[in-house]
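Showing just some of the chains, left in place.
Chains here go by letter, A and B, matching the order in which they are written, and residues are numbered from 1 within each.
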């Protein structure tokens, strides 16, 4: 029940951030709705297609309505929402944590081995945004900065360890979300990144 | 039977428009065939994968042959086809209407709720072209102009209303196609569009 509420909450937050992210593309309402929809449910949908299961939004209309509400809100209160950037960063991190944990647990439920289950958790959290970026002709953010996906991997690992240690699932989720948020804050603040695979000449103009 | 013929017709038209749309990319024959194929069956395929059903072209070779014919025709009679742009616009609108209605009815057949079924109808009509645009590194047309997808939504709604009113299905399809074509003509002519989500500064150079 808590997970379901958090899933809808994450869907709402992702739909808003998806809609706001494409502001510069001058999409009309329907285009923005599609973008919000893809951002919010894209990750879970790809995961479910791989697991050969029907995605939840096909049969549960709540996802549709909550995304619609998010897109309408983004149109009406765009400037206000953009001022709340810091609060949004926290909400977004919580959404990422919830999606990671849901994806991880769903994969484990279908008896997927641990490394692949972690991958599916991360995929649930980041694929929606990546699809949005592909559709708007951007290189997906996860390939560019913020060790975004790395935070999900570490969050997933922490969740598994605490689960094994018998920690209460809800509290576990909270700790996981906190870790993911902290990693993101620290990496943004100190401009941290994993080692990158650089082209041969340093200072090359290609980016 | 009529629906099946119209489905093949729509596949043919979409394959031609898909092939012609990538003229500037200097694709070879096989590349153009792949583009025609993706444009023509991409929407239905994504819909079927979501519904966990096998797409028709996997088992019914007619789709393959008709796409092959369309691509060959596009290579042989490109200039001629480009002169027929107006007739093509009508054919294309009919194709869109057919694909929307087929997608809508298929979703309803699998007991998908109405708003999602409408979404799947629209998806059947526009996803093929969107995939083609993504593959050729363009921002999908549906996000840019012509209230293309909006016409599909309104067509789907009209179809459902007339169906409820007991209108003959074939006549209903014709009326739906007429509505979609009219919306497209009017919106192109008067440069109509839904309200867009604009960036903050007006006249921004980013597009």
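In this text, a contact is a pair of C-beta atoms (placed from the backbone, for glycine too) under 8 Å apart; a residue touches a chain by one contact, two chains touch by 3 or more.
All values derive from a computational prediction rather than experimental measurement.
Number of identical chains making up the complete complex in this structure, 2 of which are shown: 3.
Here is the rule we go by: only the chains that are shown with their structure count from here on.
In this assembly, the C-alpha centroid of subunit A lies 30 Å from the C-alpha centroid of subunit B.
Subunit A contributes residues 19, 22-32, 34-35, 37, 45, 49, 52-55, 57-59, 61, 64, 74-75, 78-79, 134-137 to its touches with subunit B in the complex.
Those residues of subunit B that touch subunit A in the complex are listed here as 49-52, 112-113, 115-116, 119, 130, 134, 137-140, 142-143, 147, 149-150, 153, 193-200, 204, 206-207.
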